[in-house]
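The other protein chains are all here in position, but one chain of the complex has been omitted.
Each chain carries a letter (A and B) given by its place in the written order, and its residues are counted from 1.
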Amino acid sequence: MFQVILFNVTNGLIIGAFYVLMALGLSLILNLSNVINFAHGNFLALGGYLAFTLSPALGYWGALLVSPFITALIGLAVERLMIRRVYNRDPVYSLLLTFGFAFVMQDAARYIWGPNGLPLGLPEFLSQPISPTLFFITWYRVFMVGVVIVAVLGLFAFLRYTQVGIRIRAGTLDLETVASLGVNISLLRTFNFALGCLLAGLSGVLAAGQIGLNPNMGDDLLMPSFIAIIVGGVGSLIGTLFGGLLIGVAAALTTVFYPSASEAVIYAIMMIVLLVRPRGLMGEEGMMA
Amino acid sequence: MSAEIGTGATAGAIGTRRTPAVPKWVMLAVVWAILIAVPYWLPLLGGYTALAGRVLVFGLAAMGLNLLLGFTGVLSFGHAAYFGLGAYGAGLTLRYLAHSTPLAMLLGTLLGGLAGTLFGLLIVRRRGVYFAMCTIAFGQLWYYLAYSWNDFTGGFDGLRDFHREPIGFGPLTLDITDGGNKFYFFLLAVFALAVGLMGLLVRSPFGHTLRAIRENERRARFLAIPVERQIWLSFSISCFFTALAGTLYALLNNFADPLALHYSLSGYLVVMCVMGGMRTFWGPLVGAAVFVVLQDYISSMTVNWMSFVGAIFVIVVLFFPRGLLGMRRTRKSV
């Protein structure tokens, strides 16, 4: 039993790492632009499908590198053409816009790539388990966690040490002041949105290798990311990180004892957090009000 | 985040004492005449009465939501939860408790309304997108509950094996078991009662404080309006109305399924409000009519209906943010 629990905690961390990558992108956009990107799951699917289309030409590794950037470019175009127009309006408009656009993207994916599930081929060695005892940890999962760690460290370094990154962080805290200091807010938001989509695209390529591709794939992954953000505390990227890992582990542990509740448990965690600590585990007071 | 569409002056709402070009009673008479005559004119246009029933149900749900969204200026993106709870409450009552339609409606409405009231306590201090986000996540909690609890709710397949029962009024019995015109008029009667109540609420002093909060929360606070309490009340009341609509939905289908709790339905309800005009009283009904009918036709026309529905959202947001009735009002007030 102890071994089963230990295995599942490890497994939960792996899944949690994946939620983190997705939730961080969502969180970036939410913090700076005050927009909940309902289409985030669809950008994820887009990243995966692009990798599927590109991998015959570029190979798996090429697709892994290129498709997140194409996703980001498409995200950039979407932001410039549509989302930018609703920043200064009641939040209901930005929600409806991304919600509706998510429908269009999902349908487009179904139209272009078909309703059937598609597998994304992986290099042979990645689909082997690392050892007979740890049979449930394939090299692909190790690789996935590695990519997530690199991406998260990269993101935090970017936000800390580059000028654009510092502006994004400053804008999250006080957009008006940043604007009055002569920063082009509009461009900053566009860039930030594209950065969020880049993370979504990367998550998509990783997810495609693990669970395959289908037009609805983003839907199932969107809600856990929401919860990760609420649990971790809106406004705190570190909080999102811990929130994602926490719900990953919680869901995996529930599967040991009561498998059919493994989805419901993450919502229960959210309710408890809202009840006990409304601003989230790492949220700063005032950020959520 | 107070930069809303339309300032207080132009956003004409019920209760502002400007004289519109059409007298109000004419407007009301037209609305009700159209609604009552549905079974006679709809089939001539190639519609069917069950579709009109759907419009009424979603119209009521959207109008309920609009008390919060349009009249208080607070964004809930999780109202499907209360709609679905109403539906499940009614269905569960009919299936397990008693074969009584009124009791089912009462218990369903209470279930959805009280869930909203309790949850409202947790989140009244949140605003804007954060409020919306909490409402979505809370709504999904119920979705997963209904979908996982197979033995009680029927799980993914939905709750079945119940049907609406004839309603007795003393010696008289109203038999609504077949889905025809009688049931439509029953829906319309419930709708009329609920909407009448809503109208009274909106004109009451309470309704005025809600609009004060919407237009300028800080000023409302200075005027000693208990903002949190009013928002909480508004949220609860709105949940009760939406739950009532949910019970009607269960009666309409003789069925309750988890998708009635799903956040995509919340999105539909919000777009109905915005499309019809969320600063107007009747807007959500108009939005519901347009949305339900369009979706019905488009989804028969092409499997790519999701693109069209999504495009409707995008077009409404980018080009008709004031909604159909909202446009009419602004044009007049210019």
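By definition in this document, a residue touches a chain if its C-beta (ideal position, glycine included) is under 8 Å from a C-beta of that chain, and two chains touch if they have at least 3 such contacts.
Everything that follows uses one rule, which is that contacts and distances are computed from a predicted model.
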Undisplayed chain, where the name is taken from the UniProt record, one of "ABC transporter substrate-binding protein", "Glucose/arabinose dehydrogenase", "Fe-S cluster assembly ATPase SufC" or "SpoVR family protein": "ABC transporter substrate-binding protein"
Contacting the left-out chain in the complete assembly, out of B:50, B:98, B:118 or B:223: B:50
Per the touch definition above, residue among B:142, B:282 or B:308 touching the missing chain: B:308
Residues in chain B touching the chain absent from view: 43-51, 54, 147-148, 150, 154-158, 160, 163, 178-179, 249, 253-255, 257, 259-260, 294, 296-308
Hidden partner interface residues of chain A, rising order: 4, 7-8, 11, 15, 107, 110-111, 115-119, 121, 127-129, 132, 135-136, 138, 140, 210-212, 214, 216, 220, 252, 255-256, 259-260, 262-263
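Just so we're on the same page, only the chains that are shown with their structure count from here on.
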Rounded Å distance between chain A and chain B, as computed from the means of their C-alpha atoms: 32
Chain B-touching residues of chain A, taken from the complex the two chains share: 30, 34-36, 38, 82, 85-86, 88-97, 99-108, 110-111, 223, 226-227, 229-230, 234, 260-261, 263-264, 267-268, 270-271, 274-275, 278, 288-289
Chain A-facing residues of chain B, complex: 1, 3-5, 69, 73, 75, 77, 122-123, 125-130, 132-134, 136-138, 140-141, 144-145, 148, 150, 267, 270-271, 274, 278, 304, 306-307, 309-314, 316-318, 321
